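Moving on, here comes chain A:
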Amino acid sequence: MGGGYTARVSTRYQGAEIMTALLELRNLRKDYGGLRAVDDVSLTVPEGAIIGLIGPNGSGKSTLINLIAGATQRSAGRVIFAGDDISDLPPDAVFKLGIARGYQEPALYLKLTVLDNMLLPVKNQRGEGPWYAPWWRTWHNEEAKHAERALAVLEQVQLLQQYDTLASDLSGGQMKLLEIARSLMGQPKLLLLDEPTAGVAPKLAYEIFEQIARLRREHGITFLIVEHRLEILFDFADTVYVMHLGNLLAEGSVAEIANHATVREVYFGE
Partner candidate 1 sequence: MPPALLTTSLVNTIQIGSLYALMALGITLTFSVMKLPNFAHAEFVTAGAYAALIVSLSGVLNPLAIMAAAFVVGALTALISHIAVFKPLENREVSLYTLILASFAVGLIIRYILFLMADYFNLFDLRIGIPLTILFREGSLILSNLFAWVVPTSILLVILLTLLLNATPLGREMRALANNSILARVIGIPVERVKNYTWLLVGGLAGVAGALWGLQSAVNPLMGWAAIISVFAAAILGGLSSFSGTILGAYVVAFSENTLMLFLNFNFGVDLAYKPAIPFIIIIAVLLLRPQGFTEIFRRAGDLDR
Partner candidate 2 sequence: MINIDIGATAVAVLTLFGIYSLMAISLNLEYGVAGVPNFGKALFISIGAYTAGITYTRTLPLLAGFEAIHPCGPTMGGALQLRSEIMASQPAAGFINLALTFLIAAAVAGAVGFAVSYITLRLKEEWFLALVLLVGGETVRIVVRGADDFICSHNGISGVAQPFYFVEDPRSSALLFMLLALALALLAYVYSQRLIHSPYGRMLKGLREDEDITRGLGKGVSLARAQIMAVGSVIAAIGGALFALNTGFVNTNDYVVNLTLDVWVMVVLGGIGNNRGALLGALLIALLDRFTQIGAIALNMSGSELEFNYVRFIAFGLILIWMLRNRPGGLLPESRLTTNAHDVAKGLIGR
């Protein structure tokens, strides 16, 4: 871990503005037995960007997300985040460094309330061990502050009125929003989202992406988004990477990808 890598890599980003790389994957590989799910993938996510990751089913997108989040062990290659090698860190350490993630199926605590879902990921809570937990006074003040912040975030995603609802009683779209809102409580720099609009009505899907754009604008959060709804993704993404059979097939701006011959052949079947 750590140490060796210090140089910041620059990439071109939309209007020739020079940005630093927040996340960098170098020759990342993942084998499952004989199957190579991710094959020698190198890519760069500049700070403050919204990066789309597309590709047919089974092309290795979700595995890539799992590799970054530390949920899956890599076979080879490196994951560099904000200049540090995080390739071998467990998921909890990755989250603490500032990488939060969403799942295809919203991974909420269905038996906890919306507010408790929001408060759970807050880092370094004093009352989170058997020693201080029984002594309310030691953590009441910070709990109140966290609650205020959680409620402010809930208001932004229009879930404030549901703060006391069990997560299982939310609609599909609300669950997606809550999942994104919840990951914000860990104050992430990078959000990895795996199909944030899967199973959501078109209008709400657009709303979810507007929230994403707003979070980037207001909080400077960087996004790496796996998405199948290209029509929406293309309205918001700065750069799009295309995966196919574990490989990176292409990278470029939305316009470049939309007109890329091989991409059209593989992805759109043309």
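Throughout what follows, a residue touches a chain if its C-beta (ideal position, glycine included) is under 8 Å from a C-beta of that chain, and two chains touch if they have at least 3 such contacts; residues count from 1.
On how the list was made: all candidates are chains of the complex that A comes from, given by their letters.
Bear in mind that the values here come from a model prediction, so they are computed numbers and not experimental data.
Trainee: Have a look at 1 or 2 and point out the one touching chain A within this complex.
Mentor: Contact with chain A is made by candidate 2.
Trainee: Using the touch definition from the top, list the residues of chain A that touch candidate 2 in their complex.
Mentor: Per the touch definition, chain A meets candidate 2 at residues 69, 71, 90-93, 95-96, 100-101, 103, 107, 109-113, 115-116, 119-123, 125-130, 133-136, 139-140, 143-144, 146-148, 150-151, 160-161, 163-164, 182-183, 186.
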